[in-house]
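Following this message is one structure expressed as C-alpha cells.
With one protein chain removed, the remaining protein chains of the complex are shown where they sit.
Then we have subunit A:
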Amino acid sequence: METFQYNTESIIEIKNLKKSYGENHVLNGFNMNLVEGENLVIMGKSGSGKSVMIKCLIGLEDPDSGTICVMGKDISQLKHDELDELRTEVGFLFQGSALYDSMTVRENLEFPLRRHTKKFGVIKDTTPLVMEALENVGLANTINLMPEELSGGMKRRIALARTLILQPKIILYDEPTTGLDPITAKEIILLMISIQKKYNTSSIIITHDVDCARAISNRMILLVDGINYVEGTFEEIIALNDPKIQAFFK
C-alpha cells in the first residue's frame, strides 16, 4: 500500500481506517488528509466505502480500527458533548438533503442554531441568521415553505443553507449533485465554489460526477475496494494510463 506523508497543517487526518459490516469489508485501511482551504474530491464506484468513510468522519458510524483526527482531536476519544461541539465546526450536506419533513424551511434552519447553544449562546431572534443563510443560497423567499413544496435543487440549496448557518470551518458534501438535472447540478457546483471563497471553508466532496470533480477539486482521491487507489489533481489522475481509472472516467 502506498504511504502518505501528511503535513502538519492538516485539519483532517485519517489513518488506516477499517470498517466492515459482517463479511462485507467496506474500508480496508483508508488514509487521507485535508489541508485548510482545500477542496478534496473523493471518487469511487457505488459501494466503495465513500459514504461510510464520511460518516465515520463525523461520528455517525464507529470505525473498526484506525484513527480519525479532526482539527487536532481524535474523534474516538471524544465524549458526546465534545463531539457535538466539534460538529459545529464540521457541516454535513446529506445526499438526499435530509430536511425535516415536519418543519418549515425556517424551522429547519433554526434547529441546529437552537441546539448548538455552546457556539452561539441562546439566540432570541434567529431571523437575521436564517435570512443570511437563505440569501447565500438565493432562496430567501422560501422561508415559510414546507420541504414538500420545494424542488430537488431547492431542497439541496436549503440543506446547504442549514449546513452554513453554523458557520463551519469544514463542509462534507455527500454526493451533492446526485439526482439533479445538469443545469441545477451546475448551479449547486457554482454555489459550492462561491461558499468556499466567501467563508474560506475546507471541503470533502464525495461524488461520482466527473464534471463536479473537475470544477471543484484541488486534489482527488480515487477509492477502490476501500483503499486509496490513486491520489493527485484531477488532471494528473485523468492522464494516467490505468484501465481501472480510464474505465471510471469513461
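To be clear about the criterion, contacts are C-beta pairs under 8 Å (C-beta built on N, C-alpha and C of every residue); 3 or more make two chains touch, one makes a residue touch a chain; residues count from 1.
FYI, contacts and distances are computed from a predicted model.
Novice: Using the UniProt record as the reference, specify the protein name of the hidden chain from among "Carbon-monoxide dehydrogenase large subunit", "ATP synthase subunit b", "ABC transporter permease" or "Electron transfer flavoprotein subunit alpha".
Specialist: "ABC transporter permease"
Novice: Out of A:67, A:88 or A:218, point to the residue that touches the absent chain in the complete complex.
Specialist: A:88
Novice: Please pick, from A:112, A:152 or A:232, the residue that touches the omitted chain in the full complex.
Specialist: A:112
Novice: With respect to the chain omitted from the figure, which of A:58, A:105, A:204 or A:245 is a touching residue?
Specialist: Answering carefully, the residue with contact to the hidden chain is A:58.
Novice: When the complex is taken as a whole, what residues of subunit A touch the one chain not shown?
Specialist: Considering the whole complex, subunit A reaches the absent chain at 55, 58, 60, 84, 87-88, 92, 94-96, 98-101, 111-112, 115-116.
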